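Okay, here's the structure, questions in a sec.
For this view, one protein chain was removed and the others were kept in their places.
Letters A, B and C name the chains as they come in the text, with residue numbers starting at 1 for each one.
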Amino acid sequence: MVKIAILGATGYTALELLKLLRRHPEAEVVAATSRENTSRIDEVHPSLTGQFSVRCANLGPRDLADLGVEVVFSCLPHTATAAVAPELLDLGMKVIDFGADYRLNDVDVFNKWYNVTHPDPERLPKTPYGLPELFREEIKKSALVANPGCYPTSAILPLAPLLKGGFIGGDDIIIDSKSGVSGAGRKPSMKTLYPECNESIAAYGVGTHRHTPEIEEVLTTASGVSAKVIFTPHLTPMDRGILSTTYSKPLKAATQEELLAYLRDFYAGEPFVQVVDALPSTKDVTHTNRCHLTVRVVGDRIVTVSAIDNLIKGAAGAAVQNFNVVCGFDETTALL
Amino acid sequence: MVKIAILGATGYTALELLKLLRRHPEAEVVAATSRENTSRIDEVHPSLTGQFSVRCANLGPRDLADLGVEVVFSCLPHTATAAVAPELLDLGMKVIDFGADYRLNDVDVFNKWYNVTHPDPERLPKTPYGLPELFREEIKKSALVANPGCYPTSAILPLAPLLKGGFIGGDDIIIDSKSGVSGAGRKPSMKTLYPECNESIAAYGVGTHRHTPEIEEVLTTASGVSAKVIFTPHLTPMDRGILSTTYSKPLKAATQEELLAYLRDFYAGEPFVQVVDALPSTKDVTHTNRCHLTVRVVGDRIVTVSAIDNLIKGAAGAAVQNFNVVCGFDETTALL
Amino acid sequence: MVKIAILGATGYTALELLKLLRRHPEAEVVAATSRENTSRIDEVHPSLTGQFSVRCANLGPRDLADLGVEVVFSCLPHTATAAVAPELLDLGMKVIDFGADYRLNDVDVFNKWYNVTHPDPERLPKTPYGLPELFREEIKKSALVANPGCYPTSAILPLAPLLKGGFIGGDDIIIDSKSGVSGAGRKPSMKTLYPECNESIAAYGVGTHRHTPEIEEVLTTASGVSAKVIFTPHLTPMDRGILSTTYSKPLKAATQEELLAYLRDFYAGEPFVQVVDALPSTKDVTHTNRCHLTVRVVGDRIVTVSAIDNLIKGAAGAAVQNFNVVCGFDETTALL
Partner (left out) sequence: MVKIAILGATGYTALELLKLLRRHPEAEVVAATSRENTSRIDEVHPSLTGQFSVRCANLGPRDLADLGVEVVFSCLPHTATAAVAPELLDLGMKVIDFGADYRLNDVDVFNKWYNVTHPDPERLPKTPYGLPELFREEIKKSALVANPGCYPTSAILPLAPLLKGGFIGGDDIIIDSKSGVSGAGRKPSMKTLYPECNESIAAYGVGTHRHTPEIEEVLTTASGVSAKVIFTPHLTPMDRGILSTTYSKPLKAATQEELLAYLRDFYAGEPFVQVVDALPSTKDVTHTNRCHLTVRVVGDRIVTVSAIDNLIKGAAGAAVQNFNVVCGFDETTALL
């Protein structure tokens, strides 16, 4: 059994993580941190009633080490993880960060988009991006993993192979994404009150969303082709799920069937990526760690449509997948 | 044109009121108050863009008098209206209170259930309850009207006639109500975050909801029969609408057809109460000032089912209806 | 009072039309047709209980003429209107068609996309497209009006002015639209069952949706610039509302402020188009005849976001607006 701590355990991604770890035969949650909350974790999340007895506490790296914690999942806000990760790593713990702190390579890009000074800049370029489908070998060797953003996961999985295969160009990619409201977190806010966002869809962060540089950097790293994207997220009246529709320019002639075959081949053997013929719905993948994706040729554009659960493949499921890779467990453990 | 002020203009009921007054040929909104907000009212409520130019301001009774305000709609929290109503009335304004301050007759009951000391106890027993279907004559003569609670409206409309007609007893009435989330208001709160209440239904305030004494008092006043109710509200994943299912004991033999005929007769000529044969849905009445209600005989119980829009017949629409009664306009103006 | 018939009165657009006509001081609905349904229209649509007494019937043009019908709103499926419109027009009635029969100019394009032979090809190029904001003068003079499609309305209103003003090119326009489920109609179908489309978003008709040629033709006609679009509709878990996000290539340098100012100027005086600074939500416009739209400059793309209610500005409201134009009433009658 691997002893686990969850930092920032009161939000939605932590809840999903707890549900998944509940099913993991090698995971034992021994600590759950919160700055203010001191309730039992199953009071914070009533859907866990009777399933966990650990109590939230404001614990530092030393406290976690004393508890014998071996792996830390951090659901802290950005820069908070990078402020404690060095000490956690020094104390011999492995760290899987749900946040953005180690996702980018370029600290200047990070500091500009997040409008902060990164507390741990050296590790930024060395930390693998936790998408095992693209970076499995790097993840295996690392004690620190940057769990991907939800929107980036949905966009990178269809686009990276097409870029890498030379099917599409990197300089004119449009990503139009639609996410459920859980992506906005569990903090009280008028914007995410039920009567504000129910029965309504809206774009937000047009041209300014922080997942833009993440998508560009990872696409570039994964494919070797410099990528530039326009990314528009939309808040959609549903709990969970992301659908991303992308539009890119073909670089060489290829039929829809050829593109589907190429993608099927690229993801052959990957348990969590299904290349499908029909247009995917988010409902097909919510409550799972899967991504369903497809491709169409429309006029002079390649259109991809991909669906994930933002809380699972886009957060907690990916984290458990990375946990499995890092710890040497079967990658699908607790995820099927 | 009647000059109108809205106190507490940033919430959902104020928004619905503004939409209705927009259609009223005799209403001119000249003031909208807020303690903190100083935006134009169409920035507070984007759905009003370009339709109102009045700006929110922290205005007192004197300011309103200076603006020539003749009728005040108050959407303030409880006791706040009773703190300013006396002065507003002294200054010659009419007041329609969306809150509970003047709904009860018994100040002790009020103080106990609301856990406060009522600031204006003398007016409590003299203020008519603003349900024109039952108290039209009293409303006509009053400068102050207590606009009914949303749940009470949905429960009183079917029950009061049955009690008054001697068809049901007053001592064992169960009211099981289901409301959309807008009833909880527009203040940020974790309880009403989209991902908390979407795809979920729950009871709340079991045995403790403040609409309980309101329903009991008004049923008793309207029917002459002392009424005792058990009232259970439920938060339902929809923006608006209340469905109330009531269970009461028959006092005399009557078929479903006889009860329907009696109710039809009771509400004959009422434009906003429809006695229907089929079981009503809240969708049939949302965005309208109507109540659809029906009755069934089941075993040894009389069951009624009634539907209203909590924001309209349960709040802003009733307020405009009372405005029409008080000012002598056709009661349906702006409400069809 | 103008005597009105509604053909195909059992669906969602007919319901919205009836609700609007209920408020129109010059409209009297004297006939509602259905091939099979013979119920009173307020039984077909319970939300109209007590508001209309007309009964559905299978009526032909002669029957309507005998009833004195002056204006016909047709909610029939495509080609069904074109099969009866000639006779209705010959009998002196005016016709507003909710369907696609007269929206395109080119009969070959129609026959290809709709896979039929158009029954009334001569009228196709002569019939005005019922978007008064762009074609008011033509509509005024016509006895037959082609009410616009819902998606096209949402896309044309932001794009046509930008094309006409030379701000964007016509050859690389992407339109990513999200619609509520009512757009799919009221026919039982597994695809639109609640548990199939609730809590889920999906693209459909990628590259094949029939609104594609409609958008292209109308943009071209309205702007004088040949337009080619890629249009992707998405089914969104909400009753009503369309949000369209478009991506196009700038032809000349213009800041966001300049583009907003240009659009404001273009739509100055239009009661139903609001150019807004903030990103619009569909909720801001549902249950209204308004379109909220805005524009952003993102990288080397112009992005527009526009919101309408698919059932009102995208169908029944536009039809009443056209009715007002055709009959010489104030264009906003029954629509504010």
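Everything below uses one rule, namely that a residue touches a chain if its C-beta (ideal position, glycine included) is under 8 Å from a C-beta of that chain, and two chains touch if they have at least 3 such contacts.
Only a predicted model underlies this, so the values are computations on that prediction, with no experimental measurement involved.
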item: Options A:97, A:172, A:199 or A:217, residue touching the unrepresented chain; value: A:199
item: Identified contact with the non-displayed chain, of B:152, B:183, B:280 or B:317; value: B:280
item: Given A:34, A:127, A:154 or A:281, the one touching the chain that is not displayed; value: A:281
item: Chain not shown: contacting residue from C:51, C:79, C:198 or C:221; value: C:198
item: Contact footprint on chain B, counting only the chain that is left out; value: 174, 176, 178, 180, 196-204, 206-207, 228, 230, 232, 234, 236-241, 243, 245, 247, 279-284, 286, 296-299, 301, 303, 305, 307
item: Hidden partner chain, residues of chain A it touches; value: 22-23, 46-47, 49-50, 199, 274, 276, 278, 280-281, 283-285, 287-288, 290, 292, 336
item: Contacts of chain C with the absent chain, listed as residue ranges; value: 12, 180-182, 186-190, 192-199, 237-240
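Keep in mind that, in the parts below, only the chains that are shown with their structure count from here on.
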item: Centre-most chain [mean C-alpha coordinates]; value: C
item: Highest-count interface - the chain pair sharing the most C-beta contacts; value: A-C
item: Centroid comparison with chain B (C-alpha atoms), farthest chain; value: A
item: Same vs different contact residues, chain A with chain C, by half of numbers used; value: same
item: Centre distance in Å when chain A and chain B are each reduced to the mean of their C-alpha atoms; value: 46
item: Cα-centroid distance, chain B relative to chain C, in whole angstrom; value: 36
item: Distance from chain C to chain A - Cα centre to Cα centre, in angstrom; value: 39
item: Chain C: positions in contact with at least two other chains; value: 199, 280-281, 283-284
